[in-house]
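The structure under discussion appears below in the form of structure tokens.
Only a single protein chain was left out; the remaining protein chains are all shown in position.
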Amino acid sequence: MSVRVKDIPEEMEVVYDFPEAVAKVDTHYCPGCVHGIVHRLVGEVIDELGIRERTIGVAPVGCSVLAYNYFTVDFVEAAHGRAPAMAAGIKRTSPDKVVFTYQGDGDLAAIGTAEIIHAANRGDLLTTVFINNAIYGMTGGQMAPTTLPGMVTTSTPTGRDCAVAGYPVKMSEILAETAGAVYITRETATDIPSIRKTKKAIKRAFLAQMNGLGFACVEVLSTCPTNWHQDPWEAMQWSKEKMTEVFPLGAYKMTDEVKALKA
Amino acid sequence: MAKELLKGNVAFAEAAVRNGLEAYFGYPITPQSEGLEHLSGRLIEEGRVFLQAESEVAAINMVYGAACAGVRVMTSTSGPGLALMAEGLSYIAGSEVPVVIVNMMRGGPGLGNIQPAQADYNFMTKSAGHGDFRPLVLAPSSVQEIIDMVGLAFELAEKYRTLVMIAGDGSIGQMMESAELPPMQPVRETRPDWAVTGAKGREKNVITSLALGAENLERLNLRLQEKLAEVKANEVRYQTYDTDDADLLLIAYGTVGRICTSVVREARKAGIKVGLLRPQTLWPFAEDKIRELAEQARGVLVVEMSAGQMLEDVERAVAGAAPIRFHGRLGGVVPMVDEIMADLKKLDAETK
Partner (left out) sequence: MRHEETIFSGFGGQGALFAGQLLAYSGMAEDLHVTWIPSYGPEMRGGTANCTVIVSEMEIGAPIIRHPTAAVVLNLPSMEKYEPLVKPGGVLVVNTSLVDIESERDDIRVIALPASDIAEELGNARMANVVALGALIEATGLVDFETVEQQLEEHLSERQREWLKPNKKALHEGAARAKSE
């Protein structure tokens, strides 16, 4: 049974705590979901950069729709796919703030494709954290734009037939082509080294914004044990093996200025 | 300020700049693009924010974001664009942020045409998006009035933290008329307490239209309804012309409203005692005044550039107190004085 945060006695010695930017509340995420990990990484980065009081988050529609409950920074909740447009509206009227969107694959790679590409292409000073788990989680496991070929979902019961349903959309590759993007990378969070690497990427993506360089996006290959019908461990391994075949890891774009940032 | 010869589209845009507009996000669509063009120069000149979005969908969500950041923000569009914005309108209403939208109506449905029309009446007053909400809708009939209504729209949007629409039409947008712009107001220096400005020295602000749990969402809806009731009680606006001794009552708004002032003049010359009520707010609607005037009149003539959208509201207000005739032109055809006169004469004869 998991420990409830509010039940932890306060007089115990703290050896590992929440980042200040992360709210001390229980989350609604499933066991084995990567959202919790990435939320924490974002919180740690915000703390380390000392920007909690001037950061504004933009939550998506999808499993992380309630992201605003899990941070201690100002937040808005966007319509499905429109987080980059909303973020652009905030950033352009509040240039001294640090604005990030947190989006899933249905949000960013399907309904919001236009908004993310144009935000990137304009070089909007935004940081996007893109969680790709190849499925629609919140609505019950339907095919996502990033669903792998042959993968069974509730809307591809015999497996994704690419001749009918199209092919997995590779957003990092596409975004890297836009002139306004300065840092586009695909990471994963399935083991300790990759989690550390992802944190560094997120920090770099925030720094790119804070240094006025341009648009930055960190795609994180994730899991969905619930809708993949796997246990958390299996899901981690499946993400590591299968998803990286279709979505190769690595930085798809990193300008020299971004490379020079100390993340 | 001296009078200038101003095009409606340029006039609303410049009036917005002078009323302290801080940001505009939009997408070109006839017949309102001159407004966007004007702002593209003026806002940059003033060191404020202008961005041409990739679609109306993006534009309204940029507006939504900027409104959450607490700045005075607007967009402008025409029917097909407003349809794309419907998603954002509902979110804006649900999260109670102030936004002003100008809709220069054109002929529909579909791509329709770009001539003046009033067929977005139901869309704006009754179904601007999913869920239970209504924007406050202002209806100018001249270049001067759209200038004045821009200032009023911001005031009302911020007072009630609501969506305010200005229902123009192609004719108001394209027409040049002598009008006076307001003096330049400075941009507000502070942002409202509720805005997302960074959680510095306070708890975080969260702006969302999500309210999980039926009771929770019902509470939000009841609060919205309470606010709308307050708007309804306080913000009905209309103009009457020669209604004091009128036997017959004309009801029309916007461009058609001003055309009907010519009808009143002609009819009075011809010995028909007619008055005009011109709604300046389409929602809330002047139903009490219409009922009162209808009770004194022999008959009512409603004139619209639609198939009878406002007509339904008039029927509801009149509630049988007087017979109602309707004169509607569709698809961008502007009704002329002579054809309205002809209908008025019929109504006069029928009700004698």
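Think of it as A and B in the order they're written, each chain with its own count starting at 1.
One rule holds for everything that comes next: a residue touches a chain if its C-beta (ideal position, glycine included) is under 8 Å from a C-beta of that chain, and two chains touch if they have at least 3 such contacts.
Treat the numbers as computed from the prediction; the structure is a model and nothing was measured.
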In the full complex, displayed partners of the excluded chain: B
Omitted-chain contact residue, chosen from B:Glu158, B:Glu177, B:Glu292 or B:Glu315: B:Glu177
Those residues of chain B which, in the complete complex, touch the missing chain: 3, 5, 30-31, 113-115, 170-171, 174-178, 255, 258-265, 334, 336-338
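Assume only the chains that are shown with their structure count from here on.
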Geometric centre distance via CA averages, chain B-chain A, whole Å: 40
Partner chain B, residues of chain A touching it in the complex: 52-56, 58-59, 65-66, 68, 71-79, 82, 85-90, 92-94, 97, 114-115, 118
Parts of chain B lying in touch with chain A, wherever the complex brings them together: 22-23, 25, 49, 51, 53-55, 57-59, 61-69, 71, 73, 87-88, 91, 95, 196-201, 204-210
